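Complex shown without one protein chain; remaining protein chains in place.
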Amino acid sequence: MRRRRPSPAWAVGVAALALLAMLGKAGAETLLRTRLNADIRSTDPGTNRDANTDGVIGHVVEGLVAFRDDTSIGPMLADSWTVSNEGRTYTFRLRQGVKFHNGATMTADDVVWSLKRWLDPATQWRCLSEFSASGIARIEKIEAPDPQTVAITLDQPTALFLPTLARPDCGQTAIIHRDSVGPDGKWIAPVGTGPFKLAEWKRGQYVDIIRFDGYVSRSEPRTGYTGAKDVKVDRVRFNVIPDSSAAKAGLLSGSLDVIMSLSTPDLEGLRSQPGVQLSITPGLALTGILFQTGDPLLKDVRIRRAIALSIDTPQIVDAVMEGTARANNSALPIGSPFYGEVQSHGYQQNLVEAKKLLAQAGYHGQPIKMITNKRYTYVFDSAMLVQAMAQAVGINIEIEVLDWATQLDRYNRGDYQSMAFTYSARLDPSLSFEMLTGPKASQPRKVWDNPEGQEMLRQSMMIDDTAKRQALFDEMHRRFIADVPMIVLFNNSELTALRKNIKGYAGWLYPQPRFWGVAVQ
Amino acid sequence: MLGYLARRLAMTIPTLLLVAIAVFALVRLIPGDPVQVMLGDAADPAQAAQLRAQLGLDQPIPMQFVHWIAKLAAGDFGHSITNNLAVLPLILDRFQVSAVIVLVAVAAAACIAVPAGLVAAWKQNSLLDLSVVGGATLLLSIPSFWLGLLLLLLFGLKLKWLPVIGYVPFAENFWQAATFIVLPIATLTMVEIGVLTRMARAASIEVLRLEYVTHARAKGVPEWRVLARHVLPNAFAPTWTLIGLVLGHLLGGIAVIETVFTLPGLGRLLVDSIFARDYPVVQGCLLFTAVIYVVVNLIVDLCYPLFDPRVTIA
Partner (left out) sequence: MRIRANTAIGGTLVALLLGAAVTGAFWTPFDPLRINLRARLQAPSSLHWLGTDEFGRDVLSRIMVGAGASVIIALVTVLLAVAAGMVIGCAAGYIRGWADRIIMAVNDALLAFPGILLALAVMIVVGANKVGLILALGLAYIPSVVRVVRGTVLSIREKEYVEASRVIGNSEAYSMLRHVMPNAIAPVAVLATSMFGWVLLAESALSFLGLGVPPPAPTWGNMLAASRPFMETAAWLSIAPGLCIALTLLGINLLGDSLRDRLDPRMAHG
């Protein structure tokens, strides 16, 4: 505004008016303006949701436990817990004096009510199936022995109980006040315990959250979705801007303060801008090339292996992610506490070996279709580079561009030869393997159909012992690399651009922003 | 007049019914479904089946069609799968944005194009004519979204005269709203000037050759009067038809411009809904655009006699 150039008189008039309006408001509240690439689906946590919804709602509601920066589980609304009854009963000690947005104090009764609501099929909670017979464990009992204690009994021990409760896509199994729903049980709006309250949702345009003055922060430092949540702005506005170039332009012109989930081409132009700072955080999402191991041609592991050996993963990652991510052939993300020396061994480019394998397999240039999409630049670019590199050893890959929904349909049906694909973040190593591993007969979307792998996965979900789990994940990695059901390329980085006057922002492994602890100067 | 109107309206019914069938069939032909988009890469089959049942997508397709039509007949366009909003208010809300841009742009284009075309025709084959036609043809040849991007870069980023993103409804703040839609309107205006100038020029040439113009000139009527009184009204008539066609199409078809300028318009809504497989919204939008197209062309036809005295509506 201050550096306006001479413009027609009316524009100056408009500018003056706008400036006056801004000054009038500036005294009243500090506003942080950020961007969503699509409108949120609802305000009901973990039901009608997507990543954008989770990101907004994560500021408004909280659960008993939450993920820390390194994806370990930390206390949130529960201060502590004990596990008894052979790993089947979790007894949570609740934090004292937690206030809901309507001023009510949280008690064990609210927790029981919330949990039972999630477990009611009518709520259509996304994670209900996790607590069914086909999931990690069934919940047998939820009790509140006293107003500060809640005990949950499962039908079998599982390593995934707390991580599942904390999952952002499960709405963090939020503890909400009864006023969130009407007398008929229908959702109204979240009355949660988060540091922000939902203020206004102008559909298709923006969602506003405002500071919750009654919030009592935890004392330990900010970490993940827990720790101190010290709100330093009055209002955060999530503007719905589908177009990334427009969002970038908005940041440059100063009408936005923060834009998340940038694509790498955007980065180029932003690096050199004086008013802009960048936050680059390694993430958990995973991009790679999937193979249909049931395909007449690709069922031959030698051909799959030849493709893996024909490509130079670090070079692809460098070009696609512009130096913001590291190559990783392992199913476990680099940031995972279980990612170790074993996981760092993947595929080494070896053109001679690749050609030899192709000759042995009798491959002579049969076309291999590779599906990709333009919704995710990095998926598209990865496919392009793999195609070009595989061509050097005589592998004939034909790119097919589909829209994302069509590609998902083909993925879910297993109807493809190969595809460049991206998986959203999984916060537990077992879940990282679970998204890939399973029998194709009953779950056609799974890429890795290996009975021994499935058995190891099952064990990793039951055992709570870190060393034993590590041993399982190491062995699974070796077999995964040997089978080449897919080529993992890298874990996506979360790229965020902020105006220079925004202080205190930090990304973390999970690709969602946190606007507590963030100040506008 | 009323009889004509009734007949025209009756004629649109089979068209719209066909549109409805086509829309419904097209939407179901598109691979993928809203449930998969919602669940992303973690689509548990049981969960997916539950969602499908809840959305009524597990029913046989003819049944789904009957349900849809029955509700439509009662004026209910259904609810969006993505965000559970009622479809008709959603469409109307977005339509306002597109309508403002298209109406202003086409009106502005017509105000420039018709006189320009007339003058070019009047001075046919002169240097002036050549430059008008050349300019119009050039404008016609520029991809609209490319032009939009260039304008956005120039006025939004380099000169910083106008905001780059966002939209404010006119009801909220007129001037602020204006700053957001100046560029899209300018882009669209420039493209339409190209189309309309050529039409206006062609029509004017035709009229200038007619006898009554020669006659008027012979009678010693001043040249400006000949143009203003005799040529302009008659030359405007065919241009008016084209304006109708352009309006009808643009109202649904400015998705690209809305994408460039991130405006929450009808075209953008439709494109987003296609990609999200939001069936009720896609169906609603397409049907709505078809209705608008039919209505606009009806209005254009009804207004035709106002511009062309030779035509009467029986």
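In order of appearance the chains are A and B, and numbering begins at 1 in each one.
Following the convention adopted for this analysis, a residue touches a chain if its C-beta (ideal position, glycine included) is under 8 Å from a C-beta of that chain, and two chains touch if they have at least 3 such contacts.
Treat the numbers as computed from the prediction; the structure is a model and nothing was measured.
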Thinking of the whole complex, not just what is shown, which of A:V83, A:A319 or A:A506 touches the missing chain? A:A319
Which candidate, B:L5, B:A22 or B:A70, sits in contact with the chain we can't see? B:A22
For a quick check of understanding: of A:I188, A:A359 or A:A388, which residue touches the chain that isn't displayed? A:A388
So that we can see where the missing chain sits, which residues of chain B does it touch? 14-16, 18-19, 22, 26-27, 29-31, 125, 129-130, 133, 137-138, 140-146, 149, 153, 157, 195, 198-199, 202-203, 205-206, 238, 242, 248-249, 252-253, 255-256, 259, 267, 270-271, 274-275, 282, 286, 289-290, 293-294
Residues in chain A touching the chain absent from view: 244-245, 263, 265-266, 268-269, 315, 318-319, 374-375, 377, 381, 384-385, 387-388, 399-403, 406
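In the analysis below, only the chains that are shown with their structure count from here on.
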Expressed in whole Å, how far the mean CA point of chain A lies from that of chain B is 39
Under the stated contact criterion, what part of chain B meets chain A in this complex? 30-33, 36-38, 40-48, 50-51, 54, 82-85, 90, 93-94, 149, 152, 156-157, 159-167, 175-176, 178-179, 259-262, 264, 268-269, 272, 275-277
Along chain A, where are the residues that touch chain B in the complex? 3-5, 7, 11, 13-14, 17-18, 38-42, 48, 50, 124, 126, 128-129, 132, 134, 169, 203-205, 239-243, 245-247, 249-250, 252-253, 255-256, 375, 403-406, 408-412, 421-424, 435, 443, 445
